[in-house]
Structure formats: structure tokens, C-alpha cells
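Only one protein chain is missing; all other protein chains are in place.
Order as written gives the chain letters A and B; numbering starts at 1 within each chain.
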Amino acid sequence: MTTRRVFRFLDSRTGGGSVLGKALRYVFPDHWTFLFGEIAMYTFLILVATGTYLALFYEPSTAQVVYHGAYAPLRGQEMSTAYASAVDLSFEVQAGLLIRQVHHWAADVFLAAITVHLMRIFFTGAFRKPRDVNYYVGLTMLVLAVVEGYVGYSLLDDLLSGMGLAIGNAVALSVPVIGGQLGSLIWGGRFPGAPNFFGRLFFVHVFVLPILIATLMAVHLVLIATPRHTQFRGRGRGERNVLGTPMWPAYALRSLGLFFATTAVLFALGGLVQINPIWQWGPYEPWLGTNGAQPDWYLGWLIGALRLMPSFDVVIGNYTLVPNPFWGGVAFPGLIFGFLYLWPTIERRWTGDRRAHNLLDRPRDNPTRTAVGAAVFSLVATVFFAGAADRAFVQFGVPYEDQLWGYRALTVLAPIVVFFLTRALARRLRESGAHPARDSGARLVERPGAISRPTSGRS
Amino acid sequence: MRNLWRWIVAGLVLRLSKKREVHREVDLPADPGAETWTAALLFAAALAGLAFVAIYAFDDADTQLLGLSIAAALALIAAALILAAVRVVPQETLEEERPRFADPYRDEENREDAVEGAALSFREGTDGVTRRRLLGAAGAAAGVGLGAAALAPLASLGPAVGDRLAASPWKAGVHLVDENDLPVKASDLEVGSFLTAFAKGADKGELATPLVVVRVKPEELELPAERADWAPEGILAFSKICTHAQCAISLFRYPLFAERSPGPALVCPCHYSTFDVLDGGERIFGPAVRPLPQLPLRIEAGELVAAGPLSGAVGASWSRVREEG
Partner (left out) sequence: MLRARRATVAAALLLGVFAVTSWANPPTAKGPAAARQLEAGRELFEEHCSSCHGLHGEGTKGQAPSLRAAGEGAADFYLRTGRMPLGQVGDEPLPGEPRLDNAEIEALVRYVGGLGKGPPIPKVDPAKGSVGEGMELFTESCAGCHAISGKGGVAIGGYAPPLDEATPTEVGEAIRTGPYIMPRFSASLISPAQVDSIARYVQLTQEPEDAGGFGIGNIGPVPEGLVAWLAALVAILLVARLIGERLGGSRADDEAEEPR
């Protein structure tokens, strides 16, 4: 009774009744890998919520103050207001440290979830028409999320984040021809930048990038729902239908369950496992540095690239066309993202397949695509692990210089080896029909009865 | 509407799909003069936009002139659009059915028809316009002008590049001081020691200010001939900022037993660029390319003093970093 009244109220004002009816019966195909994007979306919500709280306490100022707060070892040290406010919100705001740690863990998981989501989309061919535009939207969100994470890490102005900004500035300066202007514009001058630089960083972190990501996320969702979800092949599933669980009630409950599970994991980590204990790093000054400084994991592949790159500038006369940090800081990520952006076009040209696809490939169904993706992934992974070679030296004792040469060799060899191995494996799997993880073939999970049940008459 | 070739269609015109028939009345325009005026307005807007950029480029750009020029650009675009709306494009009266909220979701119409219909609607909107290319060019010009005006203020974010990136407080006679502004004495350093020093009176946070000062045995030195007197008593000073990615060179290794250990070097802990101190800061490992800038030193009354400027540009490389300062 009440339901009908509420729906009638809404419908008579918005005309949304039919849309709502459709939405309630919107079909989500059953496969656990289709949930990766949802995890990313939910972590984004957690980031917005926790970030809003943090923004109420953080002060984006480089004005120098002397610390007199709760953490004894820092007392009497000169530091920026930004760093002091971040330490204060960790020690003197009730629940402040919990929220800050949840925020940071959520950022790490946000990027991880986007990464596995991207891999699912790539290896199943879900980026093909009609979803290629949405794939570009998703990739753009990934780029923005990496920048957003870096900016957030930088805001704290502790020793590690200051070193990260120094490197970021060097990468900006390294852009051929316009680098000097670019670095000067973003920083408001030479590193460490104008007094209002942290105000800029803060505004970009809490307004510009979140709004962009949220807008793209809305577009992403509309572009998912318009052609409906993709699905794997199976009995009763074709290009023209989609088979799965309706939004209401089963899927909504599952998805909400996933939201709360994600939140639970992040808050459990936020409470139990320490992340970025900035009070242990101390304040940053341009003349200070620490061994083993690392960025958050999603920038690990860039520090790896900067460290692996041999000493090499392109110089014409006195003019430095390409300074060294460009290779690892711009060219390498540009190459990887360029590959990802161009792949749908490359595959379309190369296979001549311009049709729309609603049915997904299993990775083995397209051995060459799978092999190319795995090769690129192995390249990124190699460079990523090279970024942690200094920690590996301390833990395992393999000399850093030797590791570096090993990783350089691997960046060349790994993609080639992985390409051929993956392709051979995919081909064998495709021929044998076996599932790599299960003994039987893929199992069908639809309920035959549910298909024939009429779904209309509820709008 | 005196110059218009009046053509009234009253009745049912086929639109969007074969099924939906809507009422459309059209006045087709034929006023080349209006089109010319529109184009002229748009070109004028482009000029006003560029004028804004030009005024912006002057030092002490006048606020009133900036406001006037950008306002003029916008007003000219507004005038062009209004003129185009009333004199250039067809004057239509079209009937659209109001969607009924209670309606069940309409069936998807044939996609091709939908595309065709949209394209037709778009084309119909310019029926009777004759100078399309001129108007297109004028529109593009106005867009460029306004875009340039919109982007120009971004340049306010940073100061001019060259002099700032090359600035350095170091010249002959500048005293080296420690973090508490006390003079650095040669006797503070024993062989194998290092410390951080700053230029007396300079902002410590400025990138070119901090130095790393080390002491080695004078007989170990292999400095190039022109730097022979840069390291009195084996004391050498280098910029503390790595020439690769600007982290602080906070690592000094000095062998206790040189015959069986790697030689004295400064290492940046970010990407492990390693610089040989004995030969004046040449790179021996890691991704850096340029050597660490060295500061010639002299000792006055036991205190360390700069004997000249740094030997190279401080900080990361950019396009003009290798030009003579």
C-alpha cells in the first residue's frame, strides 16, 4: 500500500515510474568478476565521506609554526601548518587518526580495485563496441585517481610527501620545451613553490578532481546501463538478451552487502593496521631526505621507471630537449596508458571486427589479446617491483646495483616470454576445453524457470 | 521581417519517424546581409578576445581594460548569436507532444530512423542560410579568441620562468652558515665528515641555498685543473639538491679503508644517483646526468666562504638548464 503511494507520488512529479520499474528489474549477470568496478565505486564513496571529515581539520598552509602538540618527539620542531594540522588531526581529534587511516587505505584499495576491474574488462574484451567509449571514460578515471592519490599523499607535507613533490616537480620540468613553464605554473615558481601552492593542491584534491571523477563515474554508470551489462556465453545467453539477477531485491541486497563488507574491511584496517604514520617521518624541508622513500603503491611503477632508466638526456648544443626524469615519469606511463587507450582501435583494425559485442570472451578465447595484455602487465609489474629494489636489498641482501641490471634485463625479456607462454597456454586451454581452475567446464547458474516468468505488469 | 522570403508551411511535416507527425511552420530566411553582419561580429569578438590576451601580456595589465576587452568579446558573441537567431536561421514554430508520465516506456524506435531524424532536425535548423562557410569560420575565430582569453590568466599561476629557475644566492664572499645561522668553521669537519650548510642571509627553503659540505684528505682529490683551489684543506661543497629529481643528497659515504671499499661519494636516496666527490661531483651511478654543482670555497679566519658561484644549475634539468647562467 505504502509502496504504491510512494511510487505514485514520485511518478506523478517526475514521470519516473516506468524508469523505476525498469530499474528494479534491471538485470545483473551473475559473475563475481563483474563486481570489481562496484568495489571501486564503493571505495570512492568511502573516500568522499572520510575526506569530507578530514577537510574539516586540515589546514593547507606552508606557514611555519613550532609544534607543541601531543606527540612528544616533534615538540619544539619547526614545521608547516599543513603538517602540524595533519599530526594534530591524528593525535588530538577524537577518531581523527581512524578516519585518516581509513581514507588512506581506501585510496590504496580504490586504485587496486580499478586495476583489477580494468584487467577484467581488458581480458574479456568488454571494451569492444558499444562499450569502447565507456572504456575510455574508465581509463580517464584511473588517470585522475592516480593523480588524486598523489596529490592527497603530498598534502601532508611530511618528509616522504615532500620528497614526492620534489620528484613530481622534476618530472614536470622534464617535459620537453614547455617543462620550465609547466613546473613554474603549477608550483607558482621554482620548487618548493609559492606560499599558496598547498592551497592549490588542496583545492585540486578536494574539489576539482573529485568532481571530475564523480561526473565521469555518473557517465560511466549511464553508459553501462544503456546497452545493459555484458555476460559470458552460456545456455540461454545471446547477443540480444541479458540473463541474470534483477536489481530488486536479490542484487540490491548483494551489492549493499558488498558495500558494507568493503567498508568493514577498510575500517578494520583503519583501526588495526597503521598506514603512513606521518609523525614518524617528521616534517619536510628541501634539504632533508630519507633512505627508502617510496610513494604509495600505485606510483610504485613510476619510481621503478625513474630508477631503472639509465643516465641519459637528449641534449642539442646547450638546449636540453629531454631531461632524464621524462623517460620514467612521463614517457613510460604515457606509453602504457597510450597502449590502453589505443587498444580497442588496434584490435578493431587488426581483426577487422567492427561489430558490437555483448557476449564476453574468456581470456583463452582470444589468445593473442590475452598474450598482449599479459605481456604489457608483466612489463609494468617488472618495473613496479624494481621500484622496491632498495627495500628488497635491506630485507634479502641482493645488491641494489645487481638487482637493477636484472630488472633492466627483465623489462626486455619478461614481456616476450610472457607473451609466448600466455598465448600457448590460452591456445591449449581453448582446444582442450578444460577450465584452468576447475576440473569441469564452466557451469551455468541461471534458473531456467525464471526466464519464462513474465517481468512486466509491475511498473 | 521585410527582406525575408516568406514561405509558410502549414500542415504536417514528416519528422523523426514515419509514425510521428508533428506540426511545423517555417519562415525561411534569405538575408545575406544579416549573415555578413553576424560573421563580422564574430570576427570582432575574436579580435576583442585576442586584445584581452595582448593587454594581459603587458606588465601591470589594467583591470579596466582587461574587463572591457573580455566583456566586449562576450558582448559581440552575444550580439552575433542573437542576430543569427532572429535573422539568419529559419524561424520555426514546432509542436511537441508533452510526455505523459503515466505512459509505459515507449518501445525503442528503429535506430537508423532515429539517427536519420536527428540529422534531419539538425540540417533543418539551417535551412535558408547561404554563407555557411563564412559563418563557420567566424564562429571558429570567435571560439579561438574567447578560448585564448579564457586560458591566458592561467599564466598568472607562476612567475616568469628563466630567471627564477636559475636564481642562486651563491657568489664570492657569501658565508656558509648552519641551520642556526652560525658560521661553519673548517674545524667542524674532520676527514670523512659531512654537514649541511646554507648561504648567510638567504632563504633556507630556496632550492639553490642548501649545500652539502664534506671533507676528504687533500691528497685524495682528483679535481680538474681549473678547480684545483676550490677545496681548501680537502673541504668540498656541493649543492644538496640532486640534479636528477631534486631530492636532498642526504647520503655521504666515506671509506674507512679506501683500498677495499667504494670511494667517497654523495648519494641521493630517491633514485640512488651517486656522485663522486673527489673529481668534483661527476655522476658515477644512477639516473642523474648532470654532475652535482660544486661551490668553490675559501677559508677566512677559520670560516668557510664561497669563492665564486656554483659550477652549474641547481635542481632538476629543464630545457635551458645547460645554458650559461
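Keep in mind that, in the parts below, a residue touches a chain if its C-beta (ideal position, glycine included) is under 8 Å from a C-beta of that chain, and two chains touch if they have at least 3 such contacts.
Bear in mind that the values here come from a model prediction, so they are computed numbers and not experimental data.
Colleague: List the neighbours, among the chains on screen, of the chain that has been left out.
Modeller: Result: the unshown chain touches A, B.
Colleague: Tell me which of A:Val65, A:Val93, A:Ala112 or A:Ile178 is the one touching the absent chain.
Modeller: In the complete complex, the chain left out is touched by residue A:Ala112.
Colleague: In the complete assembly, which of A:Phe7, A:Phe57, A:Phe91 or A:Tyr136 touches the absent chain?
Modeller: Of these options, the touching residue for the absent chain is A:Phe91.
Colleague: Which of these, A:Leu10, A:Val27 or A:Val265, touches the one chain of the complex that we don't see?
Modeller: A:Val265
Colleague: Which chain B residues would touch the chain omitted from the figure, given the whole complex?
Modeller: Within chain B, the residues touching the omitted chain are 179, 185, 187-190, 192-196, 214, 248-257, 259-262, 265, 267, 269, 272, 274, 285-286.
Colleague: Give me the chain A residues in contact with the hidden chain, please.
Modeller: 30-36, 38-39, 71-77, 90-91, 97, 101, 104-105, 108-109, 112-113, 116, 159-160, 245, 254, 257-258, 261-262, 265-266, 269, 271-277, 279-282, 288-297, 300, 388, 390-391, 393-394, 396-398, 400-401, 443-449
Simple rule for what comes next: only the chains that are shown with their structure count from here on.
Colleague: How far is the middle of chain A from the middle of chain B, if each middle is the mean of its Cα atoms, in Å?
Modeller: 25
Colleague: State the interface residues of chain A toward chain B in the complex, per the touch definition above.
Modeller: Where chain A meets chain B, its residues are 11-12, 14-19, 21-22, 163, 166-167, 169-171, 173-174, 176-177, 179-181, 183-192, 194, 200, 285-293, 303, 306-307, 309-313, 315, 318-321, 323-325, 328, 390, 400-401, 459.
Colleague: Can you list the chain B residues touching chain A in their complex?
Modeller: Answer in residue numbers: 99-105, 154-155, 157-162, 164-165, 167, 196, 198, 204-207, 209-210, 240-241, 244-251, 268-273, 283, 285-290, 315-324.
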